[in-house]
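Here is subunit A:
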Amino acid sequence: MLMGLYNYWAVVVLMMIGFYIVIAHGNLIKKIVGLSIFQTSVFIFYISMAKVDGGTAPILADGIEQYSNPLPHVLILTAIVVGIATTAVGLALAVRIKEAYGSIEEEEIQKKDNLDC
Partner candidate 1 sequence: MTIAIAIVRMRDLLAVSMLLGIYGLLSASFFVAMDAVDVAFTEASVGAGISTLLMLVAITMTGRTEHPGRHKPGLALFVVLITGGLLIYGTLDMPYFGSADAPIHLHVAPHYINDSMQEIGVPNIVTSVLASYRAFDTFGEVVVIFTAGMGVLALLLVVRRPEDINKIDSLNDSMHKEYLILRIVVKMLIPFILLYAFYVQFHGDFGPGGGFQAGVIFAAAIILYAMLFGMSTARRVINQSVIQFFAAIGVLLYGSIGVVSLLNGKSFLDYSALSADPVAGQHLGILLIELGVGFTVASVMVIIFFNFEGRRDISQNKEINKS
Partner candidate 2 sequence: MDTFINISSAVFLLIGCFLCISGGVGILRFPDFYSRMHAVGVTDTLATAMILIGLMLQSPDGLVVLKLIFILLMMLFIGPTASHALARSAMINDLKPKINKQADNERVTS
């Protein structure tokens, strides 16, 4: 019973590693990296759910009976490209924060904010 679910657990472990990076590290770029790991683990989750034992890629061809489910593939395809677009915006924000505050460590940014106001 347990061995049938191991793919979900691997995904949960990856998700938690990404989550830990976002919470515990102060560097903004490291946080964005952690978010990216989290995103990719969610993709792995969906794609592993889509697989059918003995199926092949969902491209219609003669002589193939069982196909893997194409619906999660479509959702993840959009998700990957949207993910990188938002990562790009996040990195642009990090660059601007560096220019405005002089550092991208969270504690130094908060100190500067507290000093100003």
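Inclusion criterion for the candidates: all candidates are chains of the complex that A comes from, given by their letters.
One rule holds in what follows: contacts are C-beta pairs under 8 Å (C-beta built on N, C-alpha and C of every residue); 3 or more make two chains touch, one makes a residue touch a chain; residues count from 1.
The structure presented is a predicted model; accordingly, all values stated were derived computationally and were not measured.
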{"item": "Complex partner of subunit A (touching, any copy) among 1 or 2", "value": "1"}
{"item": "Candidate 1 contact footprint on subunit A (complex, rising order)", "value": "4-10, 12-21, 23-30, 33-34, 36-37, 40, 43-44, 47-61, 66-78, 80-82, 84-89, 91-96, 98-99, 103-107"}
